[in-house]
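One structure, pasted below without further comment.
Heads up, one of the protein chains got dropped from this complex, but the rest are sitting where they should.
We just call them A and B in the order they show up, numbering each chain from 1.
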């Protein structure tokens, strides 16, 4: 049974296929609104994530299917000591596909090994969250019209932000990608990402602490949240946080067709004054995330022979 | 985008139209059972309210639509610091209409300003809860066959009970309304309601602490809960609480066609011995609430061009 636990579980060709399906859904929603009739998605969110759960559920409803859901951390079966594998086997009796978020790394893999239906990893600890990356990729594709030869700025917490590592991984598979890594010293991209991905594949990248210096080069600016608790001391946090807040002023030198992205929720990394700027794409990402989840559900149910 | 945040957002003509739609739904439910097919309601209950949430969800299902839901106070996005405006923009990507309850006054207004889909206020703090008032109005209309020339008794906590203020507001728009305000001194209708609504519109009203004295005059008796925590001292509470409990004995002098109403949940304000009295209308209110929510969802989705 095919499951998707990590963005690298999908080949470049499959990413392309998913993006094309998503675009077709956007153009012809009626064509898809009954394809999953009588099918059920189980959203098992053992760690709450309203945004991601609602996106999966909206996706399944727009395909004509139904949803059963566990949205609470204090899941009763888990509280009684049930293993993730047994939960996955049980839910396989109730649903046709699972989207699972779990606080422990590897939980989705355990679930996928036990389940008799496809499992989509909707986030496991600080590890993987492939459908966020699918949302990011479709946004890049729709905004830029291509995936190649793009300069991608990543700004903020590049150390702990899993969406950043996953996006680097995914975009490094396209020709001509170039990365600009903008972060405080404390929150730089981990060396294993640099070594295993960027250097191994000889992908050009630049590291800097200064957003404004590199702004003019960027085709894409992917902002992330700088969390106070990541800093050793409050002073460093206060000194740094403002330099990573995107304001209209900092955008003055940016390209006219820059795509500003953010995985959301934002706190104050992007000034609300930018929301109406045509370059702001973060709410488009939300919409694109729904369409890519629809495409992925469709693909996995088709491969499983369910539809 | 048209939203409904307060009962006064709807004109008297619109209230009439909603009541007529509700009556048509009651008479011809099959006519409506597919009208919202492929549409989605998001119930965002950042403050739990099982009764109201289930009413909205039942309403949407009876219109043939689907529901995505946040029913837990510890909403994960909010916990990560997301603003109500961002939540509303995000959910606009997932659903066609929002019903939102929030502990903070004005939250629904902020959501409505940010959302690209209609927002129904399902309660914001101690402030507004317009669909409860819609339920009350339909109940009056169906029980009395008219909205004019009615003597409406309001009994219990008239100070903090938001449904009472909202109902005074709504009924004061119909000709010939007369109010009898029955409460302990501590829980009288606030002076701004008396000044801004009753006195400004020259609507006759009577204030009293004694329910039994005024019983024979009433066409409608709207009971509310007298909460222990509203009193300064326990003695006052104990002295007063029983005089505001409705019993079969207190009903002896009431009109034969009195309509007894209560927004529910009740604790002990109305003796269960009255439940089988044909004048008891509080469970009819529950049903009417569902029909008015159906009518309102229909109206707003039509105005938005969604259906």
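Throughout what follows, a residue touches a chain if its C-beta (ideal position, glycine included) is under 8 Å from a C-beta of that chain, and two chains touch if they have at least 3 such contacts.
Since this is a predicted model, take the numbers as computed values, not measurements.
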Which is it among B:23, B:206, B:245 or B:287 that touches the chain not included here?
-> B:287
Selected from B:48, B:176 or B:248 as touching the chain missing from the view = B:48
Out of A:5, A:19 or A:91, only one touches the absent chain, namely A:91
Of the residues B:33, B:172 or B:207, which one touches the chain left out of the display?
-> B:33
Sites on subunit A contacted by the missing partner chain, in the whole complex = 38, 40, 42, 66, 68, 70-72, 74-77, 79-82, 85-86, 89-91, 93-95
In the whole complex, what residues of subunit B lie against the chain that is missing from view?
-> 33, 48-51, 54-55, 57-58, 61-62, 64, 71-72, 264-267, 272, 283, 286-287, 290
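The working rule: only the chains that are shown with their structure count from here on.
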Between subunit A and subunit B, centroid-to-centroid distance (C-alpha), Å | 41
